[in-house]
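A single protein chain has been omitted; all remaining protein chains appear in their positions.
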Amino acid sequence: MKGWMGKSRVLFLFGIMLLTLSGCGLPNLTALEPKGEGADVIYDLMMLSVIIMVVVGVIVMAIYFFVLIRYRQKDDNQDYIPKQTEGNKFLELLWTVVPILLLVVLAVPTVQKTFMLADTTPSEEDKEDAVTIEVTGKQYWWHYNYNGLEIQTSQDLYIPTGERVYLKLAASDVIHSFWVPSISGKMDTNPGDGNVNEMWINAYEEGVYYGKCAELCGPSHSLMSFKVIAVSPEEFDQWAEDMKNVDTDATPESESAQAGKELFNNSCIGCHAIGSAPAGVGPNLTNFASRVKIAGILDNNKQNLIKWLQHPEEIKPGNKMTGKYGNTEAKNPLTSEEADQLADYLLQLNPSDITPEDAEAQE
Amino acid sequence: MSTATAQKKGFGATLWDYLTTVDHKKIAILYLIAGGIFFLAGGLEAMLIRIQLAVPDNDFVSAGMYNQLITMHGTTMIFLAAMPLIFALMNIAVPLQIGARDVAFPFLNSLGFWLFFFGGVLLNISWFTGAPDAGWTAYAPLSTTSPGHGVDYYVMGLQIAGAGTLIGGINFLVTIVNMRAPGMTYMRMPLFTWTAFVTSVLILFAFPALTVGLFLMMFDRMFGANFFDPQMGGNHVIWEHLFWIFGHPEVYILVLPIFGLFSDIISTFSKKRLFGYSAMVFATVLIGFLGFMVWAHHMFTTGLGPVANSIFAIATMAIAVPTGIKIFNWLFTMWGGSIRMTTPMLWTVAFIPSFTLGGFGGVMLAAAAADYQYHDTYFVVAHFHYVIVGGVVFGVFAGLHYWWPKFFGTMLSEKLGKLAFWPFFIGFHLTFFIQHFLGLMGMPRRYWKFLPDQNLDLGNLVSTIGAVLMAIGAVIFLYNVIVTSVKGEKVSGDPWDGRTLEWSIPSPPPFYNFTQTPLVRGLDPLWIEKRQGNGKMTPAEPLGDIHMPNNSFIPFVMSLGLFIAGFGFIYQVDDSKWLGLVFVGMLITLGSMFVRSVKDDLGYHIHKEDLEKGAGSE
Amino acid sequence: MSSDQLQRLKPGQSPHEPEKATLEGKNKFLGFWFFLGGETVLFASLFGTYLALNGEASNTNGPGPAELFGLELVFIMTIILLTSSLTSVYAIYHMKNLDFKKMQLWLGITVLLGFSFLGCEIYEFYEYIVHENHTFRSDAFGSAFYALVGFHGGHVLFGLLWILTIMIRNAKRGLNLYNAPKFYIASLYWHFIDVVWVFIFTVVYLMGKLGG
């Protein structure tokens, strides 16, 4: 058993190596590179706790290795009977009191930050222009209703940078959890109107931030991704203006898209909306063309869109679009031509000049 | 040894013997076998999970299948593997450690086992028709609206198994209170017995909350009630509370007996009395007490508000103090000792840093604000596998090596034991350490697949490789068990130079345990006799007739009835004809309760003369 | 020792607490008390659920507690159950005096009272379901109400069957050290049912009537 020390050291080094290799994760996804106030505050708390743990850990491990090396039974001393100590008042007091003190050091900022993060009433001066958004989690997408702005949209959440944006979170089927790790911690969305949650998010810089559902919500839970698009306040205002004034009945340019529009209005509109409308069965598609991803996960291009329209079940098992119209699960599948037309229509829905690219350009 | 008996008695007779046994040592073996099989099943599920997550965007299993796998993995491991394996250890050791001939309620002990067993079988039958898929926590409304019968199996299986656990808990409580040998005061009980006691207390007060939660879910799913349906005025948060009011104490139910076991092992293999015995007892009780006041730390992101979150955060952190007391007392038991690195000790020594790391993760999670980041990510998965695998599973391995002689009268090979340890230990850290980082890097838990290009690939691959190493370790352990059983080499009653009463009698013990009840003169009674006496326990009574309970088939039948009724309940949703099965099942159960109630069961005596001839000690 | 346990206990030669005279008896006694500790949590979970949901009839148009409940029947039921608690005290009193006949008599009265309580409860549920159209499925309040009160009713029924079983089983052979603990813990169970009912009539009915 002499290899004990050696083996753990190798293990340890190996671990460090792996970590450096993988870095701290993907920027704008990882919680280890905070890009927003909430994540920042939490990161500090995390680091404080890590420091405390390292201190305690070093002490424990020092005693541990000392004991294991020093007090192993020697071959020539098998009959040695150690002194049978009952305990030691001083030592026992020591390792009761010191942890208590360390925990107090951790508890105070914990409580403070818990209250700070829960403070969801805007301050007096911000009251007027604070953005408040009702977020609804649905299997397996997100819907946003901007209070007072008459904008409703889905999947990509546009927010202005540098200010606290207030969220009211609910769900319309099962519990989901709204999480944008590099901006802030998560909060559950509860079904029913009795348990609406509130939180705020504040992105420091412009950017496209990864959001994930963090509460098991069915087969496609892992695919319920979304994006938060933080743009400058001016850009945000323009985006809001564009979205508000969207002409929901504009005639598309290409013929194929016009045919697509017809198809859309005949069958898709029952579940999806274009223009401000409450959360339906499916996501609001007003600015579909500028979505970062299709269905939250596929790169936004025509090929993927056609694939999605025709075989949604293969891409997101258990989603509510499957079987609602002519896709794989139905008797008369959507023809390739129809899918093509629909795609053409959807991919020109682009009411605002403010798109994720604006946010990304700033990064 | 059981196989030797088997050859003597023939297979049928042995089987019947085990189906009807009320002997705590045989029940321990039953728990060991059933729990072991369920552990393998849970481990297999874990391997499938890890294979699915080995590479990004994998399609090894389907999304629906994945959710079934994690649900069954969690449920199986907690309820059907860890708990029964701990019950196996408690059953073999507690009566022996307190110098009792038997447990307080041998009949109920057997009933507890069979209820657990049938509950577990019921749950696993769901694999053939679609397993539960709402996570082991079964949060409503996902669980109440989950199609198919998977969650129904979860509800019925856990209800039946849970009843068994509750009964088992009460049995241990009364056994420890009423059946101690003369001189075995509370403050002389071995730590394992103490922790078994406190764990049983936790079972007694935690399981009823689960029982009610499961009933409510059963009513919602099967009989149209509205407890968790917001449209009808229900509230799913009630389920979360009930589940965790049970669920948090449950994790201490799992780990406390293991703490006790490690205390015994460390003291034995350091040749030292446990350092700070009374502080250890006090810490155990305190952990148990605090364990009931922290459950909402699993619900920090539910939205309870900052006041509730802060209170529960502080209460949770407080548990680090008594746990720390334990860690340091273990270290100082070894301090100045003469440490023998046997296999049980090896697992124990590996446990200390592993569990401490897991505990650190726990305290970090307890910081409510920070938990908004950790919650429902792989950070949590890492935390609880560190405490559960690094604590409970290491503990079960240690305990099995330690008490194998008392189970079967043979010794597991030390060489193979150590050979199994290393891959398991290294694999364990590989699998779970990196998961802390995966979580913080943005990987939520219960994710069927993670997407490529999110810097999560390497970490997941490492984790999977670690899991393979663990499986190798587990297989070597199995090999060890088989080899040992085939060889069947007998060992003495006291192969480890033990300190407590179980080592004062032969391995395996005769079915009446102690020919004469021993007189206990202090903590570590056998050690005292070895140092100050002739190395043998002084009897507290003259040799006399021993009263023993009768075997009974009723526990099996009673549990079978519930098992049958369980199917009825599950399928009456589709067709009310299935209610017939409910009646048949309940009739069997109530009928056998009736029989139990009206039939006198007075047991029998082993006569003094037979004892002198050495009956029972094969 | 074992078959001695079946010997009929006679005044003047037997222990004064026959229920705890044997190890088995002591075990039963203690184990049963522990079980009652667990039952406390069980009922608390049901009470908690009820208290969380009893105000939730409003959004489903069903009757709330204040409209639904009447107090007359509940009062009668309460008195019946309280009295049955007293009669079972009498039974145990006679058991301690080793007077088997009287014990059986009082137990018999207890059982009768228990069944009349149960009858009232069934009548009450019937009224609610048939006349008020308020069922287990109506809304969350309905579910919680029937779950809590029904669980208690189930305990009453089980207790009655249990007491009847041991009464009939032992009718011929009288009191002995083997069955004394059984009678004793059955009576404990009966008292516990009463304890739960005290909270049910207070929390469910009286507070329900008050609209709180």
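In this document, chain identifiers A, B and C correspond to the written order of the chains, with residue numbering beginning at 1 in each.
Here, a residue touches a chain if its C-beta (ideal position, glycine included) is under 8 Å from a C-beta of that chain, and two chains touch if they have at least 3 such contacts.
Heads up, the rule we're going with is that contacts and distances are computed from a predicted model.
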| item | value |
| --- | --- |
| Complex member absent from the view - protein name from UniProt, among "ABC transporter substrate-binding protein", "Cytochrome c oxidase subunit IVB", "Dihydroorotate dehydrogenase B (NAD(+)), electron transfer subunit" or "Heme exporter protein D" | "Cytochrome c oxidase subunit IVB" |
| Contact list for the unshown chain, restricted to visible chains | A, B, C |
| Absent-chain contact - pick from C:48, C:153 or C:181 | C:48 |
| From B:51, B:65, B:222 or B:293, residue that would touch the chain that is not displayed | B:293 |
| Touching the absent chain when the full complex is considered, from B:308, B:491 or B:584 | B:308 |
| Touching residues on chain C - with respect to the absent chain | 11-14, 16, 20, 30, 33-34, 36-41, 43-45, 47-49, 51-52, 71, 75, 78-79, 82, 85-86, 88-90, 93, 96-98, 188, 191-192, 194-195, 198-199, 201-203, 206-207, 209-212 |
| For chain A, the residues touching the chain missing from this view | 194-195 |
| Chain B, residues in touch with the chain not shown (by the definition above) | 177, 201, 204-205, 209, 235, 237-238, 241, 245, 292-293, 296, 303-305, 308 |
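In this section, only the chains that are shown with their structure count from here on.
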| item | value |
| --- | --- |
| Per-chain CA centroid nearest to the all-protein CA mean | B |
| Chain at maximum distance from chain A, centres defined as averaged CA atoms | C |
| Distance between the centres, which are taken as Cα means, of chain C and chain B, whole angstrom | 33 |
| Chain centre separation (chain A, chain B; CA means) in Å | 35 |
| Centre-to-centre distance between chain C and chain A (centres being mean Cα positions), rounded to whole Å | 52 |
| Chain C partner contacts - residues on chain B that touch it in the complex | 104-105, 166, 170-171, 173-174, 177-178, 204-209, 211-213, 215-216, 219-220, 223-227, 229, 232-235, 238, 241-242, 245, 547, 594, 597-598, 600, 602-605 |
| Chain A partner contacts - residues on chain B that touch it in the complex | 62-64, 66-67, 133-135, 139, 141-142, 145, 230-231, 235-237, 270-273, 275-279, 301-303, 305-306, 309-310, 313-314, 317-318, 320-321, 324-325, 327-329, 331-332, 334-341, 346, 349, 352-353, 356-357, 360, 363-364, 366-373, 375-377, 418, 422, 426, 429-430, 433-434, 437, 440-442, 444, 446-451, 453-456, 458-459, 462, 531 |
| Footprint of chain B on chain C - complex, ascending | 1-3, 5-6, 23, 26-27, 30-31, 34-35, 37-39, 41-42, 45-46, 48-49, 52-53, 56-60, 136-137, 139-144, 147, 162, 165-166, 169, 178, 182 |
